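Dumping the structure here so I can ask a few things about it.
A single protein chain has been removed from this complex, and every other one stays in its place.
Labels for the chains are A, B, C, D, E, F, G, H, I, J and K, by order of writing; each one numbers its residues from 1.
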Amino acid sequence: MNVLIINGPNLNLLGIRETSIYGEKSFTQYFEGICKKYPQYHFEYFQSNIEGELIDKIHEVGYSYDGIVLNAGAYTHTSLALADAISAVKTPVIEVHISNVFKREKVRHHSFIAPVCMGSISGFGLDSYRLAIEALSSVI
Amino acid sequence: MNVLIINGPNLNLLGIRETSIYGEKSFTQYFEGICKKYPQYHFEYFQSNIEGELIDKIHEVGYSYDGIVLNAGAYTHTSLALADAISAVKTPVIEVHISNVFKREKVRHHSFIAPVCMGSISGFGLDSYRLAIEALSSVI
Amino acid sequence: MNVLIINGPNLNLLGIRETSIYGEKSFTQYFEGICKKYPQYHFEYFQSNIEGELIDKIHEVGYSYDGIVLNAGAYTHTSLALADAISAVKTPVIEVHISNVFKREKVRHHSFIAPVCMGSISGFGLDSYRLAIEALSSVI
Amino acid sequence: MNVLIINGPNLNLLGIRETSIYGEKSFTQYFEGICKKYPQYHFEYFQSNIEGELIDKIHEVGYSYDGIVLNAGAYTHTSLALADAISAVKTPVIEVHISNVFKREKVRHHSFIAPVCMGSISGFGLDSYRLAIEALSSVI
Amino acid sequence: MNVLIINGPNLNLLGIRETSIYGEKSFTQYFEGICKKYPQYHFEYFQSNIEGELIDKIHEVGYSYDGIVLNAGAYTHTSLALADAISAVKTPVIEVHISNVFKREKVRHHSFIAPVCMGSISGFGLDSYRLAIEALSSVI
Amino acid sequence: MNVLIINGPNLNLLGIRETSIYGEKSFTQYFEGICKKYPQYHFEYFQSNIEGELIDKIHEVGYSYDGIVLNAGAYTHTSLALADAISAVKTPVIEVHISNVFKREKVRHHSFIAPVCMGSISGFGLDSYRLAIEALSSVI
Amino acid sequence: MNVLIINGPNLNLLGIRETSIYGEKSFTQYFEGICKKYPQYHFEYFQSNIEGELIDKIHEVGYSYDGIVLNAGAYTHTSLALADAISAVKTPVIEVHISNVFKREKVRHHSFIAPVCMGSISGFGLDSYRLAIEALSSVI
Amino acid sequence: MNVLIINGPNLNLLGIRETSIYGEKSFTQYFEGICKKYPQYHFEYFQSNIEGELIDKIHEVGYSYDGIVLNAGAYTHTSLALADAISAVKTPVIEVHISNVFKREKVRHHSFIAPVCMGSISGFGLDSYRLAIEALSSVI
Amino acid sequence: MNVLIINGPNLNLLGIRETSIYGEKSFTQYFEGICKKYPQYHFEYFQSNIEGELIDKIHEVGYSYDGIVLNAGAYTHTSLALADAISAVKTPVIEVHISNVFKREKVRHHSFIAPVCMGSISGFGLDSYRLAIEALSSVI
Amino acid sequence: MNVLIINGPNLNLLGIRETSIYGEKSFTQYFEGICKKYPQYHFEYFQSNIEGELIDKIHEVGYSYDGIVLNAGAYTHTSLALADAISAVKTPVIEVHISNVFKREKVRHHSFIAPVCMGSISGFGLDSYRLAIEALSSVI
Amino acid sequence: MNVLIINGPNLNLLGIRETSIYGEKSFTQYFEGICKKYPQYHFEYFQSNIEGELIDKIHEVGYSYDGIVLNAGAYTHTSLALADAISAVKTPVIEVHISNVFKREKVRHHSFIAPVCMGSISGFGLDSYRLAIEALSSVI
Partner (left out) sequence: MNVLIINGPNLNLLGIRETSIYGEKSFTQYFEGICKKYPQYHFEYFQSNIEGELIDKIHEVGYSYDGIVLNAGAYTHTSLALADAISAVKTPVIEVHISNVFKREKVRHHSFIAPVCMGSISGFGLDSYRLAIEALSSVI
């Protein structure tokens, strides 16, 4: 069972930026915790600030992996190309957000990728990623 | 640990309507499964088609329970009063939807309650409720 | 042959309010006339000012009756939940309005229920109800 | 008692186009049925694809006939000139649509002529015309 | 002289919720103060979270009482049915709000009921109710 | 000096419709008055309810006449094709309206032809036509 | 205790214009009545049709007076500068309107000054001013 | 017979600004020509860049003069207060514009004053003022 | 193989209007060139300024011809009736425009007919027609 | 070299209002600092709360001065007349704002004057004025 | 004669994705067919999922090549930067789309690049590329 976790723009700063909220644990540390908690899955992690590289990655694994957990950051709200990539592949993709995007500015209330994802999870901090894996586990 | 699951308008028809999708299991049967799966919690279930009764129920448990899982159905998109009830109480509320609301008509893309809930989960079928309980479990 | 006529909010005032327009005959009197005119049908009448009770009633008869004639009053323009109830049931529902809603304020030009009803009739005074029954008669 | 039935653009194709829906009966055949069913009225029928010819016809009979049944087709949604013609004449005009226009594209949800017609009937197939005549019969 | 004060959704929580703002005095206590201050009037108080029950109450007293003071809470912004009830009755209705609704989210800047009320008062805390009674006193 | 006065849809009813406003004088009679008042010009008059015939007429005289006075009626607000015809020809065209269009429904506040006409005159009753001729007289 | 009443554009015509509504009493006469009714306050009155002079006046008294009652007339709906003046000063300002602005054209439903005023009162005729003073009396 | 011509903001620059269009004749010179052409009328001229002074002037003459010709310049598109002044007075007011405002930016396509003026004339250069006087001559 | 080329409103002026762009060759001359270049097809040409005549023509050939090349001119942007005609017939229709409509005013960016045509070609001058025939040649 | 600095509505309060931000130095003191820093220029300062007086001042110096630095305050967002004044004069005008207007309410994101100014500077506190003078220095 | 064909995001999947529509021929195979069909041109092919790389490529060839055929995929609808690149270079660019974008979601009806391209071709499947080359052939 193969699962890819993708983080989009600015999410490389997790654990560096706003440590008061997420603690000083970087996403890499969190990712290790996930791997341990779900030993039955093979996890991979990818981050890029470049929209097209996120698309490339989705193409790369989207015909063979069992699930993709995607936090597309700000590209959630501006990238139709990312949405096209998701709808082109076979692997189910789950949209996650750390913060509750509906509490933030209006531009973040619309998601280009939500309609082409299997489902959406937002607002549970880093726990949103774990819930996405839980969701995949009843599909895979 | 007390958790209330609330279903809004038309969700009393689950298991009756569109059985090809959700099977012939009614929500009551699903609810029993949840109770068994999480024996450490005390669950209660409430359904009403009346907006004001949903508000009454949120008031009733919202200062003592540990979590509310709310599928507000169509009131999600039209009820500011429900949102006010959620923001008035202390118990964390999680918004769930069975279908991926972002795949449906435009009116269902806006949620009055999302900004005042702890987080939102949509698109995972009945499994959305279980994910919400999982989410609560890391808060409670 | 069973037909339910449902009147929504404020329509309990018919015959009391604005008697200069509809005469001093209450809706109950009009209903009796309908029953006599179409003795081959069994008619029932329901009125409520509570959105959720209208939904309850549609659920109650919507799998067994042959037709529902629905004047949802102001809920026509604000209730997505009512629309969901109509699309959930099997009985054909016909939307009626006493006044020509398109002559009134802009908010009344949009109907949540029109797209899920069999058809719509508006502007013929109380005669709109009779026309709806005529319409059902070629379906039933 | 004189009643004119007017069909607007593309409605000359009825019975030719989409025969799976309306059968192979052309509107002319349907019109004959109407004439027989209501022998107490004198009916006339007019069809044109030209907006201005529809206006001319409304002017021609709009001061002497007892009723006009108008299916303005697509001009319903784009012709203010047609609306002006209707509001200029004395004969009551009833708007009819074969399909439920509210189930179709957004542009068809707005009607220029609805606010100046006596009433509107849509969604009952060819039966919409008969209902309009029924409606006229309680006015004439 | 009979005056009814109506409170809409969530206003049953006054004195319980946000006591730092309104003190620990519940609305019941405030109501008693009002009764004492204006002994020449007979006051009654009604609260419900159900839209349709607010409509029922307005119908009940709206042909015999001398004034209604209405804080419709969130229904102010979503209920056309409530507006229809107000315009149907004879008793003058005054819209009140505790907070300055124009300082809050955009959805609260539009009121369905304002155009059919005698006048509107907002932003003066609980004192808004007293001002409404003062306003009625120069009408009654 | 050749001047064409064009009247668009429904303006053939002038003097027949709403005689309380414009008197019982038909536009033909008014036109005769204009001819007498400005004997130095040669006037012609054209009316049609068909958008394309108005375009044909503008093409016909638009390279040889000295001025066109155009009351396009409702086509003012819906016809881009008419605007294209005006901008294609060489003859200056003046937009006139009998009523003050800005006092009427919102759809009549936008004119497709205004930006391509020499100028616009509205609200002076039949006198609007005379003012347009006055305006041409300082151009011709 | 010092209170300034400010009237904005066109309100110098009160008692001259539309005397059938407000009687032949000018605002000056009404102002005298207010002074007598509340002898414990010192009142001043200012009227100008110039936006900037209203701002000057608010600056002048806004750091020393105890209250300002402001009917900004049409500037209510177009003047952000006036709103800035109100939010700059310390004196509480109450927005009043003689008519129910929500019954009038759409442009009058939005108020630039409402969000920066203490509260708003509209629709009670000249009595709106008295209610504003009552409101101030529980603040001062 | 008294007629006031009012020019609003920036129109004091006529004859100074853009002399290539209007020639080097200032508005004062043009005004003299008007006076000579219509000796049967008494003309007065007023210009101000201050919105409130335009209102003051309209109040001053609006109950005694026979006509006002108003070029409100940019205030046409932003001043509701000016519109209120026009609708408050008895003297008919005619809106004029030198340029064809519908050829310019979108913000200039909407006029606050058009619906309360007797009529509108735009696009004829300085000749627009003469046409307005012609229009008044058939009213006065 | 039968192909009809249809030109809509104002396109009869091609070669007359704006000869600096298209040269002095009229569309008739261009059409002759097309006929010579594709001798294997039978071409016909139709032009009308009347919306309904364009619809009539599409009906006439739309069940027997192999292709229609349609430049609907301004009706592209205003005629839903034309779109209905295209979707009713069986012959594939290709939308062409001489100019790049997306470089022009906003109203020309929306096409009613584009969604019901086989494809769209715009911006290549008269060559757009040849490209449409090329496109048909790989379909026919 | 002559430079005029203009401050619009409410900016007379600088140094009085919100001294915690700008210190207790009034704008007059700041202006003196500017004069000393750029001794090669002749500076003048003008402030008014009246829109028309700002226009008058721009007219007065706009044909002879070498630069105008304009902080139009709230009129930035509501005054088309001010924009017309700027585009009428020859002197280059630079728009400045003390605060970052794009961080504030939506109404402040649109500037009427920006498109007619030479350039815009916002968000640097009082230093915005100095930057504008620097900008002028490379133009003058 | 040099022509570059550029494919934007997700178009690397052509022939892999949705083979039922375009067959199992990859774009590379199609490209070879084009090269053979037009031996008189030198063709090059470039594909990238990265917006900035598309811009880089346009810069690289945009001053020396004779034509660019661009299918920008989803960036068509979101990339102003791509439009800027096209308008900066000298080489004519033709916009192509495989599907009829006007039949798809609303977001795909707007193209940032259409107004800066020479022309647009959409809806003809892979044949759209050939038509673009045909279009270039009459320009080059």
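General observations
Note that in this section contacts are C-beta pairs under 8 Å (C-beta built on N, C-alpha and C of every residue); 3 or more make two chains touch, one makes a residue touch a chain.
Please read all numbers here as calculations on a predicted model, not as lab measurements.
Remark: the absent chain touches shown chains A, J, K in the intact complex. Set against the missing chain, the residues K:Leu4, K:Ala83 or K:Leu136 yield one that touches it, K:Ala83. When the whole complex is considered, the residue among J:Leu13, J:Ile34, J:Ile86 or J:Ala135 that touches the unshown chain is J:Ala135. Mapped onto subunit K, the footprint of the missing chain covers residues 50-53, 55-56, 59, 78-81, 83-85, 88.
Interface with the hidden chain, as seen from subunit A, comprises residues 8-10, 12-13, 17, 48-53, 73-75, 77-78, 107-108. Residue positions on subunit J in contact with the hidden chain: 100, 102-103, 109-111, 114-115, 117-124, 127-128, 130-131, 134-135, 138, in rising order.
We take it that only the chains that are shown with their structure count from here on.
Listed by label, the chains touching subunit E and subunit J alike are G.
Over half of the residue-numbered contact pairs of A-K are shared by just one pair in D-F, F-H or I-K, which is D-F. One finds 31 Å separating the Cα centroids of subunit H and subunit J.
Centre-to-centre spacing of subunit B and subunit H amounts to 63 Å, using the average Cα coordinate of each chain. We define each chain's centre as the mean of its Cα atoms; on that basis subunit E and subunit G are separated by 24 Å. Chain contacts: subunit A has no residue touching two or more partner chains. Contact annotation for chain pairs lists A-B, A-K, B-C, B-E, C-D, C-E, D-F, D-I, E-G, F-H, F-I, G-H, G-J, H-J, I-K, with touch applied as defined.
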